[in-house]
Every structure is written in C-alpha cells, then in structure tokens.
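Showing just some of the chains, left in place.
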C-alpha cells in the first residue's frame, strides 16, 4: 500500500471508530451529524442484497429522517435498557476519488440484556460511501447489510 | 482529524494492542509494567458507574498491588486452564493534554473452556488515562467497566 493510501486508511478507521463510539456511548443525538444532509442510511438483510431485492428493515434518505428517528427512539419507544457494543474489522477501500471513498468493513454487535448476559446480536458488512467535507469525513451512504436473520425486526437502535 | 491527532491515535492503538496481547499470551508478569507506580486499576460493573456507586470487583491503587495480584494468580489460585482473547474497537479520545490522554474503547473478551467451547465472556468499556513517559505510554488509570453481570465474581485474570 502506498503511503498516501495508508494515511487515508487511518482517517477512515478513525471515522469508523468515531461512528461506533457515538452509538455505544448512547450519544444518539450526534449520530445524524456524521452524515451529509442528502444521505442514505439503511439496514438490509444480506439475503436481499445478494438477490438484488431491495427491502430494507430501516430506510432513511435524509439527515432529517435520521434526526426524526432519534427523537422517536428517545420519546416514543419503550424498550429495555439493553447495552450494545460494536466491533469493526477488515476495512477495505473499493474506490477512491478526490473526496469520495467507497469502503466496506465487517461489523459485530454484542448486546447485553437487562439480565446481564452478553450474546452476539448481529454480524454484517458496512457498505459505505464517505465524503471529505470542510468539517471532516461524513457518510454519504451507509448500508448495514446483516448476516443474522434471527433478530427482532423492531430494531431499537441504529447499527 | 488533524494529522497530529491521527499520529497520536496510532500510538494509543498500539498501546491497547500491546496491553491485550500481554494478557492473551499469558505474559502476566509484564502486565504491571504497563502502569505507572502510582496507578489505579479497577474492574467495575457499568450499573455501579451509571449510578455513581463505587463498588469495584477488583481495585488496585499501586503497581505493587498489581504485582501482588499476578503472584497470587500464579501461586495461590487453582483455576482451569481457560483461554481468554480480548478484542478492542471504537477508540475515542476524550481529552489530550501535553503528555496525558483520557480515552475510551469497547472491549470484548471471548473465553474458551477446557472443553473447547468459545463463548462471549464479557463486554465493556475501557476508561483509561495514559501518560507519556520516557519509556513510552503507560496507564495512569484503567477502569474496565463491564456490561455483562452474569460473570463469576471470582475473576481469575485481569481484563
């Protein structure tokens, strides 16, 4: 890998770490700000992606929708105080243009129930397009393509 | 992220990797040397931290106590030859002063029992303060704040 690519890789890894840290510290109000206004965010089963059948479990196509989702999570939903932790590995860049990078990484989410037991909640692949803005890197699109189908579809939190 | 922060981040990630590598290769005798003399090390449930109730499962406030702990693990305790593996993700820096950094990261510990089955043992958050010394980065304080409450409290090994 060329030195420039390695430097870029560090920035992208820092972005991914910031993303999951925002989720895992329950700083959900800051989560939409990691996206550009005109963004795409979806959670979709791998099976559907493989068969080219769009049917995301969650679909948001603007930062406003992400904000609405957070408000609804905070105010409307009744859910157990479950703890989630995200782990990322295997980042690879698919394409690098001037200020836009397409990249993938594997994610693992462990959750701990109110009873205090920790189990694998979900694994999958992040399929991301990120943009370098004057405020730093932001997500133009983020697709969480999950392997695990035995999850509750009433997903409480962003992945 | 500024280039200087990215460079610092690499050093801290290397420190975290060295820390878990020391534990996972059973090089426990080197573990205390990753701390300064006047240090704090504790393992404490998230529940207690959230409610501001100090009641750590393990509490050591000097490097000497860490060394004693290793000696006791080596000589006194009878425990099964269980294998632990640590995984870290989501490092974020909370504050950076000249030679001191406060940082957090998520950890996952998988253990493999004598029967050879691997399960999620514990997840949680490292809440660390590290100091740049003439010998490199050292932990001034390390708190392992665990989510999982269904763990044996007679914790055999450091987290």
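Each chain carries a letter (A and B) given by its place in the written order, and its residues are counted from 1.
Here is the rule we go by: a residue touches a chain if its C-beta (ideal position, glycine included) is under 8 Å from a C-beta of that chain, and two chains touch if they have at least 3 such contacts.
Being a predicted model, the structure only gives us computed values, none of them experimental.
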| message | Please give the number of copies in the complete assembly; 2 of them are in place here. | response | 3
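The working rule: only the chains that are shown with their structure count from here on.
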| query | Through what angle, between 0 and 180°, must subunit A be rotated so its C-alpha atoms fit those of subunit B, rounded to a multiple of 5? | reply | 120
| said: I'd like to verify one number: the distance from the centre of subunit A to the centre of subunit B, where each centre is the average of its C-alpha atoms, in whole angstrom. | reply: 27
| message | Considering only the defined contacts, which subunit B positions touch subunit A in the complex? | response | 1, 6, 9-10, 46, 87, 89-92, 104, 106, 108, 120-125, 147-150
| said: Touching residues of subunit A toward subunit B in the complex: what are they? | reply: 7, 10-11, 14, 17-18, 20-21, 24-25, 83, 85-89, 108, 110, 112, 115-120, 136
